[in-house]
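All protein chains but one are shown in place.
Let's look at subunit A:
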Amino acid sequence: MSVASPNPALALQSKRWNGLRHLLEREGPFCKGDFSPSPDNLEFLQTKCKVLVIGAGGLGCELLKDLALVGFGDLHVIDMDTIELSNLNRQFLFRRSDIGASKAECAARFINGRVPTCRVTPHFKRIQDFDETFYSQFHLIVCGLDSIVARRWINGMLLSMLRYEDGSIDVSSIVPMIDGGTEGFKGNARVILPGFTACIECTLDLFPPQVNYPLCTIANTPRLPEHCIEYVKLIQWDKESPFNSVPLDGDDPQHIGWIYERSLERASEFNITGITYRLVQGVIKHIIPAVASTNAVIAAACALEVFKLATSCYDSMANYLNFNDLDGIYTYTYEAEKSETCLACSNTPQLLPIEDPNTTTLEDVIKLLCESAKYQLKSPALTTVTKEGKQKTLYLGTVKSIEQATRKNLTQSLGELGLEDGQQLTVTDITSPTAITLQLKYQANEVEMI
C-alpha cells in the first residue's frame, strides 16, 4: 500500500464510500426531519469536519481507528501519557518499540501511515494546557478518558464556551461532547450538548464511588487482603516514612515492594491470605483490569454518535447508554435529565449593567442584588476569577475570618477592585439552589464603543 498524501477528491469518488453514500445521499424513513440528502454531507465529513479525540488509550485507539475508517479527514488527539508495556494487549496502535513514547504521537503516526484519507494531529499535552481558542476550533469532541477530574474539566470548558444572546444559547457556540467510559466489563457512552442536555455535573452521582473501606475496619478488624494493603498505604506509610518520607508513588516498584512486604506482615498477623504483588499494585493504583472488547463496543457507539452529529442524518442517541457484558450482554439507553439546579450548566450568565465602575462600589452591587425584585438575595457571597486565572473572594459574609479579610472590598469601587467590563462574578446565596453568574456590563464603555 502506498502512503499517498490525502487526496479528498480522489477519496470522494472511491467506491469505498458507497456504504456511506447510501446513508447520506438518500432519504430514509428514519432520517431526521431536516436532513437533506446530498453528496455535500460526505464531503463535509471528509474535508471540513474537525473532530478532537481526547485520550489515546484503550478507548482512544479504538476511536481513532473507527473515525479514520469512517472517513473523517481531520482528527486531533490529545494525550499526556506515554506508552507502557501493559497497554499493548489492547492499545493496538502501539508496538513494543514504542514503549516510553507519547501515546498521542504514536497513535497519530500509525493512523496517518495506514489511512491515507485521514490526517491526525497529535498533542502530547494535558487537556488543561489548552484554552478556549483551541477547543472552539472543533465541531465535535469525543472523550475516551479514565478520570472524572478530566471529564469535569472539559465539561466546564465546553460550558464556558457557550455564548448567549438575550438569555438563550447561540447554537453556533455549542461543541457537542461524546463521552465514552469503560471499567472492566462495564461501559457507558453518552451525548452531551452543553447547555441543552444533561452535562457531566448534572449526573455526577452516577459515577461509581471509589471503593473506600472504613478506617476503623482497616485499623482494627481487617478481614480482606485489601484492608491490609490500605492500612499500610494510609497509616504505616506516613508513620514510618520509608524512602526519606517521599509521597507514595504507585509507579515506583520499590514503593510497591515495600507496601507488599508490610502488607504480608500485617496479613499474617490477622491470618489473612491472598496478598500478591499484583493485588498491591491494583489496590494502590485503583487498577481495574481493562477489557478490550468493552472498549471496542463503547468506542463504536461513540463513533456512531460522532457520525450522526457530523452529518445530521439521524437523531442522536438520547442520551446515555449503559453497557455490561459481564454475564451475557446488557444494554440500556435512557435520557439522563438536565438538572435544573446543576451548578455548572444551569446558570446562564446574566448581564449586570453598571453605570460607572469608578463610582459603583461592591457594596452597591450587593445592595442591588438584595433589593432588586429579580434577585432578592439575602447574604450573597461573591467571587471572581482574575485574568490570570486566580480565584478571588470579593465578599463573603457568613464566615467570620473571610468577612474580616474581605470587608475592605465593600467600600471599593469595581474599578479599584480590578474588575473589568465583561468579567464574571459568581454569586451564591442561601436563597438560590444554584450559583448565579453575573457578567459585568459597563455602560460607559458601551457609549465609547458607539
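Assorted remarks:
In this text, a residue touches a chain if its C-beta (ideal position, glycine included) is under 8 Å from a C-beta of that chain, and two chains touch if they have at least 3 such contacts; residues count from 1.
The criterion applied here is as follows: contacts and distances are computed from a predicted model.
One chain of the assembly is not displayed; among "E2 NEDD8-conjugating enzyme", "RabGAP/TBC", "U6 snRNA-associated Sm-like protein LSm6" or "Ras-related protein Rab", its UniProt protein name is "E2 NEDD8-conjugating enzyme".
In the complete assembly, the contact with the undisplayed chain comes from A:310, out of A:42, A:177 or A:310.
The chain omitted from view is touched by exactly one of A:31, A:304, A:343 or A:410, namely A:343. The chain that is not drawn here is touched, among residues A:92, A:130, A:185 or A:213, by A:213.
Among A:172, A:245 or A:271, only A:172 touches the chain that is left out of the view.
For subunit A, the residues touching the chain absent from view are 32, 34, 44, 48, 50, 132-133, 136-137, 139, 148-149, 152-153, 155-156, 159-163, 171-174, 176, 193, 196, 201, 204-205, 207, 209-210, 212-217, 219-220, 234-235, 238-239, 309-310, 312, 315-316, 343-344, 379-381, 383, 385-387, 389-393, 396, 398-402, 405-406, 422-424, 426, 428-430, 435, 439.
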